[in-house]
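As you look at this complex, bear in mind that one protein chain is not there, while each of the others sits in place.
After this line comes subunit A, so read on.
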Amino acid sequence: MCLLVSSGMTYAATITVGKDRPIQSINKAIQMAQDGDSILVEAGYYDEGNIRVDKKLAIIGINKPVIDGKKKTEPFSIRSPYVLIQGFVIKSSGHSAMNDIAGVKIYNTHHVTVKDNVLEDNFFGIYAQNSKHCQFINNKLQAYGKAEQLIGNGIHGWKSDSLTIQGNIIKGHRDGIYLEFVTHTQVENNLSDSNLRYGLHFMFSHDNSYIHNTFRANGAGVAVMYTNRVTMKHNVFEENWGDAAYGLLLKDISDSEITNNRFDRNTTAIFMEGSNRCHLEHNEFMGNGWALKVQASCMDNTFFHNNFFQNTFDVATNGSLSLNTFKKNYWDKYEGYDIDRDGVGDIPYRPVSLFSMLVERYPTAMILFRSFMVTLFDRTERLIPSLTPESLKDDQPLMKSVKV
């Protein structure tokens, strides 16, 4: 798409907007421009109200010109395909309870690129509505939301297809990245930090992949729902703390691949509910309160070659039946032996402790954790399992951690 624009540029006119140029307004430049033209905007402060882009234009800021919505309007509304917005500081969009006003909003079109911008203190950051093949690359989004209902999402996709969301840094919005009815999308190398609700949130968004992202210290971690065929690889989920906070919450997620992720110091690293046929491999769970909470409504998930280090509880569940497979994981709490020296423990490991079942039902019991009484209960239960699910066990626990 960039190629298309840049090849268009060679034939098309270039209009420069600046304070000491004949054309001082971006809106005026857009009126004058033809499809395929470029508009270069020099550094400065532009109070343009709403900039409506309805032609195929490349609008490029030089030295970060500032577009101010003054908390009233939508800085950029894009209604044409093949538009490039690059190198701006876009700030202070209007707020509304009725409309989703965004720093850059894309309406029912395709092939729009938003690149290298700084979006500050906007209601929504970048918003794609019913659009295809859009790219959001290397933007920095920062908002200062105080309450969830008063702030929009950082990057918001609705009913869109084939988006590329890459290298963005999103802080202080409601959800860092929110996708609803968005398909075939790549989310890569983003950092979603300290957002009020979820770092990443998607619903009904099939066939998307999330690779090399970092989700850190978001209000409620990452929650993904009602989606099939998700690929999550090499992501980092860290420091999502609080009772409603999950490193990753999987609700009705099916046929998905979750591999090579790192879960570091979350209250609950992965919470699974109604999720089927997910494959978790080579993930590392380090220092979480609960590494896995697998509800009894989950079926046919496989946990293979994962590392569990220093988690308070490895696995918790709420039922007595488990239809998931745990195989060849490394558990640092495993106390078995390996007589034949094949690297696989000779007795199965039961990652669910009696006390974790107890805490699931009576959360206050947490106050008794690590008391001698509780340790005694756990030991007895491990010898003669009665309350913990009999089938939830790793028959081939590894003696050494897996390289991930």
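Structure notes:
Here is the rule we go by: a residue touches a chain if its C-beta (ideal position, glycine included) is under 8 Å from a C-beta of that chain, and two chains touch if they have at least 3 such contacts; residues count from 1.
Keep in mind that, in the parts below, contacts and distances are computed from a predicted model.
Among the names given as "Glutamyl-tRNA(Gln) amidotransferase subunit A", "Chemotaxis protein CheA", "Putative tricarboxylic transport membrane protein" or "ABC transporter permease subunit", UniProt records the absent chain under the name "ABC transporter permease subunit".
Of the candidate positions A:Y107, A:W158, A:Y226 or A:F369, contact with the unshown chain belongs to A:F369. The residue touching the chain not shown here, chosen from A:F136, A:F237, A:W290 or A:F304, is A:W290.
When the full complex is taken into account, the listed residue touching the unshown chain is A:D332, out of A:D332, A:D346 or A:E390. For the chain missing from the display, the contacting residue among A:D35, A:E148 or A:D243 is A:D243, taking the whole complex into account. Touching residues on subunit A toward the chain that is not drawn are 241-245, 265-268, 287-290, 310-313, 332, 361-375.
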